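Complex shown without one protein chain; remaining protein chains in place.
Read from first to last, the chains carry the letters A and B; within each, the first residue is number 1.
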Amino acid sequence: MPSPNTIASIALAICLAGVLWRICRWLRSPIGLESEGLSFGRRLGAALQACRKVLCSRRIFRMAAASLWETLLLGHLLQRHPWRWAAHMAVCYGFLALVVFHALDDWSAPLFFADYVPTRNPFLWLRNLMAAVVLAGLLVAVLRRRQAPLKIPRARGDRFLLLAVAVLVISGVVLESTQILSPVIFQEMVEDYMGADDPGDVAALQSYWAAEMGTLPPSHDTIVPEGVMAAGRELHESYCADCHSRPQAAFLSYPLSRLLKPAMIALRDHRVDLWLWRLHFWAACLALACLPFSKFFHLVATPFNLLARTAGPVAATPALQPMRRALALDACTHCGICSQHCSVAPIYRVIPNPTILPSEKLPAVKHDRMSPHSTNEVLAEGSFICTLCGRCTQWCPSGIDLQDLWQATRNDLAPGGRAPIPGRSAAAPLSSPVVTAPVSLGLSDRPETFWACVQCTTCTSVCPVVAASDDPRGDLDLTPQQIMNLMRLQLKDQALGCRMLWDCVTCYKCQEHCPQDVKVADILYELRNIAWQQGRSEGPANGRSV
Amino acid sequence: METQVLIIGGGVTGTGLARDLTLRGVACLLVEKQDINAGASGGNHGLLHSGARYIASDPAAAAECHRENLLLKQLAPHCIEDTGGLFVAVAGDDENYVADFPAKCAVCGIPARPLTPTEARQMEPALSKDIIAAYAVDDAAIDPFKLSLDNLAQARQNGCQLMRFSQVTGIATRSGRIQTVQVRNHLTGRATDIRADVVVNAAGAWAGQVAALAGIPIHIRYSKGSLLVTHHRIGGRVINRLRKATDGDILVPGGTVSILGTTSERCTSPDDIHPKVHEVDHIIDEGAAMIPALATIRYIRAYCGVRPLISSSDEGDDRSVSRGYALIDHATEDPGLENFITISGGKLTTFRLMAEKTADRVCRRLSHCSPCRTHCDPLPQTVDARWTEPGLAPSLWVQNNDSRDILLCECEMVPQSVVDQIVQSIRNQNGHPSLNAIGLRSRIGKGPCQGTFCSQRLAAYLYDLGALTHDQGLHELRQFLEKRWRGQQPLLWDISLAQAELLEAMHSGLFGLEQVDAPPPGDDRP
Partner (left out) sequence: MSPAQPEIRCDLLIIGTGMAGMAAALFAARRGIDTVQVGMTGEINFASGLLDLLSVHPTGSHQTWSNPWEAIAQLIIDQPHHPYAHIGAETIRAGMEELITFLNEADLPYRYQPQRNTQVITPLGTVKTTYALPESMAAVEKALQAATPCLLVDFPGLKGFSAGQIRATLQKRWPALKAVRLPFPGLSGELQTERMARRLETPGVANLLAASIRSHLEDARVVGLPAVLGIARTRQVFENLQDALGVPVFEIPTMLPAVTGVRLRECFERHLPRMGVRARYQQKIVSSPRLSDGEFIAPLGGESAEVQVRARAVILASGRFFGQGLHADRHTIRETIFNLPVYQPATRTHWHRKTLFSHKGHPIHKAGLVVDRLLRPCDEQGRYIYPNLFAAGSILAHQDWIRQKCGSGLAIASAYAAVHAGQSFLNLTPMNKVE
């Protein structure tokens, strides 16, 4: 059996190698047109040059401030999502404290505290506190997810990671509680520190520890005479008290040890603590080794990404762009905020293609684009429904320029520049209309809704549904602009029967590109709901195939 | 050329007279210097008066209006939207006038049902909260283009000849009679001499000019009235201000829009009149007292017409001059012409009556004793006129669902097939289907874009049909857009200004239409 130090060193080596591998992957990123013909060396050179420029510019001060606020304090999260922030801070800093003051206590503790002893207060208490903080953070994270407004699919990896942290912390707490109970450890300690020459003394001390320190009592129950307890306390004072505080301060593991007591009596001759210690240790080493290969790598990637953004144009030269995109892919924490603000998220309710949602598109891009020469029709559909409105970029707490990412990947996804046809794939269940908005916002009945229209036909020109049709009049009856004009002419009935309403994918392109801010998509959406309410759902009722 | 009766002027009176006479079996020829309804017949509210507006100023005309109102609703229902109307007074209006209103209506035989302000606001929610009195009357909306085109269509079926773009350039008289009338087509430049037994001057605001050619002075005052077309229809009924007739006090719904007017401004000539900025502002401010939304809504265009007021003096308010018509038989006047009759003044509502009275006089001159039939024969609906109706083209287009039938005008949703029909109908009349002629006979160019897009789409289509050749299209485009401009120019603010900027950016910035040599004078070319 290799020594724990060897194992830990191997895990650390794997971790470092993994980080290096990740960084090399950034440098080899194939994402975006700029990546063509860019050698590894040139990219590395560009990256180093950008670093040099940044370090020599006045911007470095701003970047320092930004990294303090954004990466260390997660300021952006605090402003917008206080609960999310709380969960993040609890897990992150609780765990960090455990790593520094507990996992690495041999090295780090003496730096901070001359008299560090892990079994003494306040360290005993603090360790429990940190574990409690991490667990509370995990709880908040789980509960918050249950209440997320938009149900986005969760990757298995996410759950695994939450689980891994939970296992690590819980195993630590259980380990501590078994250590409190363990008579074997007690015996070893007595031999090491007291020199067990007098069985009476040992028995006295053991009695005292069983009564006051929570250790399992000796197996042969004897009645402890009055004086023995006093002798035990004396022995404790002289041999143990320097290193051992009363374990009641361990407010997680001590109560747990009371619960585990009956089980430990049965297992008193087994080294349960050693099993648990191995579990705890292996879990920690495994987590360390897996760090660069899991979502937790965002601990490294996200600060880098935020810094690269703060660096501005210096870090945005064409040679750096592919690298930044790969970095961005790693910086994603899959928090789902982007999908909550995505302007085409409503389409996901109609077309169950998860890559419509930015939070799901990103992992798909990561999977798809980082492996060369792959084509993915599902991803292509999702990509082209995106209107590049940029809202995801704006909300991303990791500072990822998602808009750029979509733009860069889109070019490669559409062979021949032709967008895959959104909304017309066989999977699209258009037979069930979407009635999620209030039936009528009253937009379509208000004349001023249509005042601003200058008849430029942009709404029709940009419509992906119109573009996908070889004969829109035949396929859709009316184009968006024609519907707007019928509404303006107060011929609502003529508009309500048309198929365009049902084929509209509510991508909002029409509305976004309207030069005069006419709410084209909102109106179409409203009309669809009105038509459905009126039972005029000509398309679905006829079971029209799409 | 020879004919029994030469009618000068293709407005609603002239076309109504042509129908009346041909129904009596009298042959006639109608000459019009521009196109149908180019004058006041096209420049009005399209209001079929109940008569209540004139109870104070001209009770006789008011009663006449009411009778014709009922008659036309029966005989020409397809030209009329029987909306009903309201008269409303707002706080601050002359209370004596309000108090006298029901009695005066009763005197003229005009029904006016009193309403409480609450009832009125329930009927028309757009009305101001400051309404103090309201009456329901028999007003209705009427389409003057449809009316004239249908009158003309039946007249032509019965043998009436038509010369458009033909201006009277001279009238030769001898011994108290008109011998020949010289007419010049300003598109072809060809002059024609016309001999007629009777010549009727129905030139409206130009009646004075025509009479002057025959050496007869008629004193006409020109009163310009400007109106505004709203972007969308406001309310279901005609809404009048219950006060002495003045500016900005009538709002008439017409299809998908409403028309707000008018002003009364003296002008020196019936030619080259424009609605002006201050008139527009005045109408809006006045109208907004009655209907507050009028202050903020989008307007599509403004237009104006000239009321020809025949009077003996220059004094007094133009509004107080009788709106009754003037039928002048010059045989009985001095200087006299025995076969010359002038009919002028009057209102759209009473056009049929004016035509009837004129035809009676003509028949007396011709010793022709057929009775009038226009008061009992319904006015037939024709294809020629149907496309001026808002909402018809889009409804049919949606129903037909023919993917080859492309919309040329997006705002009013006018497809190619409608243009085909209009081109055919104009060609049947030996006319040239110019952009403006098609605009007059359809809704093309009448929507919010005011020709930004439909003008060139129509021009391209007309080239494809072979209806335009050489660089004709450039000149017709300019004329078409200039004609729309006349109506846009005074109300360019807010979104309309943005629309106009787009129009100019495309037609001037990109296409350079302003650099095309100015078109030859005249409205159209062959």
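Convention: a residue touches a chain if its C-beta (ideal position, glycine included) is under 8 Å from a C-beta of that chain, and two chains touch if they have at least 3 such contacts.
Small disclaimer: the values here were computed from a predicted structure and weren't measured.
Chemist: Quick one: say which of A:R25, A:R233 or A:H513 touches the chain that got left out.
Modeler: If we include the chain that is not displayed, A:H513 is the one touching it.
Chemist: Of A:S108, A:S245 or A:T457, which residue touches the hidden chain?
Modeler: A:T457
Chemist: If the hidden chain were put back, which residues of chain A would touch it?
Modeler: 32, 34, 53, 62, 76, 79-83, 312-319, 321, 387-391, 394, 401, 403-404, 407, 411, 415-419, 454, 456-458, 460-462, 466-467, 470-474, 479, 512-515, 517
Chemist: Which residue numbers on chain B touch the omitted chain?
Modeler: These residues touch the chain not displayed: 274, 276-278, 281, 284, 403-404, 406-408, 453, 456-457, 459-461, 463-464, 468-474, 477-478, 481-482, 484-486, 489, 492-494, 497-498, 500-502, 504-516.
Methods note: only the chains that are shown with their structure count from here on.
Chemist: I'd like the Å distance between the centres of chain A and chain B, where a centre is the mean of that chain's Cα atoms.
Modeler: 71
Chemist: What residues on chain A touch chain B, complex-wise?
Modeler: Going by the criterion above, the answer is residues 447-448, 450-457, 471-474, 477-478, 481-482, 485-486, 488-491, 494, 498, 516.
Chemist: In the complex formed with chain A, which residues of chain B make contact?
Modeler: Residues in contact with chain A: 231-233, 256, 297-298, 390-391, 394-395, 398, 401-403, 407, 410-413, 447-449, 452-453, 495, 498-499, 502.
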